[in-house]
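Only a single protein chain was left out; the remaining protein chains are all shown in position.
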Amino acid sequence: MNANLFYLAAALGAVVLYLMMEPRPAPFRAALTVFGLAAVALILTAVAANAPAPEDAASGAPFGLHVLLSLVAVAGAARMVTHPKPVYAALYFILVILAVAVNFLLMQAEFMAFALLIVYAGAILITYLFVLMLAQQSGDRGSRGEDASWYDRTPREPIAALILAFIVLATTGDALFRRPNALPWVASPAETARANVRLWEQAGDMPGLLADEARAVALADLAKDPGLAKAWSPANATEQAAREAIAAASVAIDGGGRRLSVSPDGASATVTLRTADGTLHPVKLDAAAAPSNSQSLGHSLVAKFPVSLELAGVILLMALFGAVVLARKQMQMAEDERRIAAGVQRLGDESFERGGAA
Amino acid sequence: MHAALLPLIALATGDGAHAADGHGAAHAAAAYADVGTLQFAKATVDTSYGWLKWMLLAPLASVALCGAFAMLKVRGRLPALFTVASFAVAAVLAVTVYRQWGPTLFSTHAPLAVPLMDWLTFRWGDGPFQSFTANFGLYLDGISILWILFVTVLATLIALYASEYMESDVKAGYARFFFAVSLFVTSMLILVMSDNLVGLYLGWEGVGLCSYMLIGYYASQPGAVAASKKAFVMNRVGDLGLALAIFLIWTNYGTVQYDGLFQAIASSGAGTVQGSWSKAAIPFLLLLAVCGKSAQGPLFTWLPDAMWGPTPVSALIHAATMVTAGIYLLARMAPFYTVQAIGSEWAEPALLTVGWIGCATAFIGATIACGQFDYKRVFAYSTISSLGYMVMGLGVGTAFGGVYYVFTHAWFKALLFLTAGAVMHGMAGQVDFRRLGGLLRVPGFRITMLCMLLGCLWLATAPFSAAALSKDIILYQALTSDVEQVRWMGWLGLLTAGITAYYAFRVWFRLALGPVRIEPGPDQHHGHDDHDHGAAGHGHGGHDHGSHGAHAAHSGGHGHDAHGFHPHPPGLRINFVLVVLAVGSILAGLPTYLEKSEGFNWIQRFVQNSSAWIRATGGPEHGQILGRDGHGTLFVLATGVVVAGIALAWVLHAGNRALGDRLRDSMLKTPGLKWLARGSEHGWYVDAVYNALLGVPLWLGAQVLAFLDRFVLDGVVFAAVGRLPGFLARVFQPLYVGTVQAYALTMAGGIALIFAWVVWIWLSGGAS
Partner (left out) sequence: MNPVQPLLAAAPLAPAMPANVQLTLALALILFAIGLVGFLTRRNMILMFLSTELMFQAAALAFVAFGRMWMDLSGQLMVIFILTVAAAEAALALGLVVLLYRRKETLSNEAWAELKE
């Protein structure tokens, strides 16, 4: 990492952010935008300075996409924390979320990308917008009787906050990037192979999906080479009979209790299908047949983090209760009303009997 | 051994010849502390003597048991049983080791070393000054064996005596008493048997602590508490000297183990020693320690006040054990008083200082003893005087004489204290011998008084008594010395012997002879109606130390109190112990009596085969005193002064008591002699001088400090400090604006700074 460039760019970004905090005329805003984006680009350049060389030419496009997404996300975030109108700020936040979601996609976290969009952009941000509009509709008095939107236009202690943020950015940047190769950045081939093996083993835990996948591959192979029909159905070597045999085949379990054997590099796996007449047919599955990201995530969630999952559920439940309790209208009830609501005898009322009218 | 001794004897006689040549005092003085090349045999390490650890563990077990009894407040006589039994075990072991190893020490100088347990072992390099070792190990040479012999045997007897003497305390501090006594003996054995100076220091502090506990045993009496504090503080002054001496010994020799230490001294050639202050300070600091522990010189005033403790304690502390620890230290560290250890310009002054302090203490103690009316205090001052003799013996160059006198003195002084205790025990705590008389004819007290007669004879160094045999060695060495100062010490010592004879028999004549006269002491109300052993109150030390005028006014009121008082004669156990001690006192002279038939004096051999041997040379075999044969002249002179002293005591205190009383009155009335009597009776006002020199300035300083504390510290400094938080609060208050973000900013700022610091350390290679 080029540390001086990093600090310089971060300082430039801080200055730009400071200048953005007050409403400015349009040309000034344009200049700020340019400088801000330049600052972000410089930070990225500084960080990428000692990156390992790209492994192949195909990386060019994702790299540019990454830079573009970063610029969009930072621009949206900067606008979000500086925009004088809260609703616009919330909308800019949706822009940030979109950029982050695409970034997730680039990192092969498809499920999380869509989950982020649905939960954040779809649910949480909409709630924010509802509350914002609710508040603005009823007219904000402001805290000291000044113009209602004063507090949205005026930042609070901007310089202290920016210095603090600069320190945080600089030190975390130092911690992550200062030492060359303190982190590997790219998973080693062995690491990748182990991850692939783990992925295939997860597939072994999902027999239904695995069988479907194996049958599909077998059918595809059959379609490519009709000569295979005799192997699948020796008695009646027609393609139709072979298809039926494949459809009726089940996944054989080997002596070690495994349903599939993985190649050492994890690039492929072999599943043995057992037809109704008991013959065994190895089927080679390639990458396309591996469990998808969401399947794999789901498996990990229940297999590796079951307690955390339960706790997350409890947290959500408690948040639900909390939100209900907080948002409920506070009613002033008299003693008798409260007693009736609780189903106990009213004070001084001898005729009231528990459990209904007499 | 003989080979090692021969050059020394030759050297000593040679010096005598030089002096006779008339080479002058300077030459003789230079030779005084120069004993030639030192030689020390390396200790024989023999782990088969590991059973000696039971000598320490047996009293320690008694400590634990008595302590448990005291803590659980168990009433019973078991603690005494434990204590006597454990001491007896230690005594048996001591006699066993004496019989097994003693013959070796008769012929060769090879201490027995028995490593027991690792304690302190530090190493920070391989060089000579890069390690420190002080382990629990035993080092037995002649003087250690001598000490453990009489310490354990006397402690057993004294504990047996105390088991009867302390019976009235069975319901109170019985277990506590025996706890302290057991701990005392344990510490004393550690002190004597340890193979290094740190172990010695441990025991040294242990006996100091126990003497504090025992002197202040009657803690409800302010006098006892004050006396115990006095003893403790004065001992601390001496202990400072010991601690500093140990530090200096390590910095100079790199070890505190006796074996290595003596080798180191011996290996430094006599001519190569440079006079360095740190080496020269060692003997003087050791002497300070001796002064504190053995009640010498300026630090002796704690010992008479220590009489507040129960009488067995007096016997244990003052006769047998604790006070002789100083003599032990002096004998053990004798190599430090030689030219080879500290250079010629300091060795002689150091040795002469030892001699003069001992001599002066002996003389002053004796003169004070003449003026006391409390027989226990007389014996206390006589102890100071006797200790002075011992120190003088070491100072004038006869460790044999000093150590032998320790041995004989332990027996007869224990005997004297225990007889005094028996009298107190029977007379309800009466300690003024003017109110008692004719006890020889009181039924039940005959054995006690006869034993006391023997003790007084021994204290007076009657001819042919064990005490005389040992004391004459000291006087002979001093009087035949080449050095004029040492001869003066000898003459003063001779005069002291006469005074000693006088005051010893002053006590005995007053107590034993004359018309029967019994005025019970302050404890008589306890023992008045019940003559059972257990209920007789005693020993609560109701001594009116201060004013004797009060005594006189008091005695009139005692007349009718005496009605119905029956003396309470000592019981079987006390009499048994007294008789054993009397026999022991007589037998203490055996080494000399048997010298002719055995061919040697075994105590002399013991001393010669120890680290004290360098001072144990016999001196000129046929020295001259007043131009005549040394031995014969000394015998005549010593016998003469002793007989004169006893005769004077007879005239003034037995034959014609009225004359003695009149003499005192006329002395008090004569302005020129008034100071003599009053000074003697008040211990030459040493305490008052201390008070004026130390107490008053300290009091004034305390007043000044109290003023500073009250007005400067409380009034100014603390007030300012108290306002500081309020001031700071006002300074920082504006930061607390109340909004969440302000707190968030502060918090995040702190976290960010800490994080930045951690990252900075990490990046600069602090943690990787």
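Some observations on this one:
The chains carry the letters A and B, assigned in the order they are written, with residues numbered from 1 in each.
Heads up, the rule we're going with is that a contact is a pair of C-beta atoms (placed from the backbone, for glycine too) under 8 Å apart; a residue touches a chain by one contact, two chains touch by 3 or more.
Values in this document were obtained by computation on a predicted structure and should not be read as measured data.
Residue in contact with the omitted chain (choice from A:280, A:316 or A:333): A:316. Residue A:17 is the one among A:17, A:32 or A:260 that touches the chain missing from this view. Touching the missing chain, out of A:2, A:33 or A:296, is residue A:296. Interface residues of chain A with the unshown chain, by the touch rule above, are 10, 13, 17, 21, 40, 43-44, 47-48, 51-55, 59, 62-63, 66-67, 69-70, 73-74, 77-78, 80-81, 86, 89-90, 93, 96-97, 100, 103-112, 115-116, 119-120, 123-124, 127-128, 131-132, 134-135, 138-144, 148, 151-152, 154-158, 160-162, 164-166, 168-169, 172-173, 176-177, 183-187, 189, 191-192, 194-196, 199, 209, 213, 266-267, 287-293, 295-297, 300-301, 304-305, 308, 312, 315-316, 318-320, 322-323, 326-327.
In the full complex, chain B makes contact with the omitted chain through residues 736-741, 743-745, 748.
Just so it is clear, only the chains that are shown with their structure count from here on.
Averaging Cα coordinates per chain places chain A and chain B 87 Å apart.
Listing the residues of chain B that touch chain A in their complex gives 739, 741-742, 745, 748-749, 752-753, 755-756, 759-760, 762-763.
The touching residues of chain A, counted against chain B in their complex, run 156-157, 160-161, 164, 167-168, 170-172, 174-175, 178-179.
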